[in-house]
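Every protein chain but one is kept in place in this view of the complex.
For chain A:
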Amino acid sequence: LPAGLSQWFPALEVLDVSGTGLAEMGAELLSLPCLHTLLAKNNRLGGPGSLPKGLGQAPLARSLRVLNLSGNRFADVPPALLQLRGLRSLSLGGNRLHSIPPDIQELRSLEFLYLGGNFITSIPPELAKLASLKYLVLCDNKIQSIPPQLAQLHSLRSLSLHNNLLTYLPREILNLVHLEELSLRGNPLVVRFVRDLTYNPPSLQELAGRTVKTRNVPYAPSDLPESLVRYLSLASNCPNPKCGGVYFDSCVRQIKFVDFCGKYRLPLMHYLCSPECSSPFSSASQSSTSQSESDSEDEASVAAHRMQKVLLG
């Protein structure tokens, strides 16, 4: 970027330096107080110096709304970027990212996040803290699973997951009440009922932990070693409302199919505390009887009513 940029154009609001071969953007950016849109796609950014030092303290950190860094060479998200508190729209499509930093949650105002066309293998649950996120693009990556916490993205309207390595989705995906579009094609989604047959019986520690939790046995931090206090705090509730049990490490994974829009069958992963535990949506116990299938269809048709466009095919 030319030195003196901010002296010549102090009122600059939109700067487009896409396709210029830029390898670094320096301090010239820091003194542009009105800049709200920075487009720098298809350049050679990605190394150190891609973003200026001191970005977090500059006026830019609060004024910048739109940042497009797609088609560059970023192998990781530069920490400086996460200081852009006012950012509403971020694109890092077509880079070389292998992961998303948990500190992405710092971008509190983010509404649009484009991360398609990278090498991302997993999604940090912290992404779910982006309460304003409306549009999330994760297509063309190497993602194997979606954290159930993603269902906390209450503002999410559009989720793009096509061309990844997903075999199932968490059942919590049904909780995304505002989701209108979901693309899932090009994933190796399982098409048949799958129950994890390698259920390892719970350890004595797990059985004791379950008893403490379900019987509400009182305990104080002084009663137990710190490691056990922490262990007890990690109890997960069995999703079956009739069970009310908890589990720690030992659980049954079961994939149930839920019909979306009456047409597409999505494999959703349920965790149950034991093989004897009824599956969440059925009153009968055990496997997928037609009763339990139709119960889950009822739940899904309520969710599907909200989810208007499932782009599977």
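The rule is short, and it goes like this: a contact is a pair of C-beta atoms (placed from the backbone, for glycine too) under 8 Å apart; a residue touches a chain by one contact, two chains touch by 3 or more; residues count from 1.
Throughout what follows, contacts and distances are computed from a predicted model.
Name the chain not shown, per its UniProt record: "Cysteine dioxygenase", "Small ribosomal subunit protein uS9m", "Pyruvate dehydrogenase E1 component subunit alpha" or "Myotubularin-related protein 9"?
"Cysteine dioxygenase"
One chain isn't shown here. Among A:Lys41, A:Arg65 or A:Arg88, which residue touches it?
A:Lys41
Write down which of A:Pro78, A:Gly117 or A:Pro170 is the residue touching the left-out chain.
Answer from the full complex: A:Gly117 touches the omitted chain.
Of the residues in chain A, which ones touch the absent chain?
41-42, 70-71, 91, 93-94, 114, 116-117, 135, 137, 139-140, 157-158, 160, 162, 180-181, 183, 185, 189, 191, 263-264, 309, 311-313
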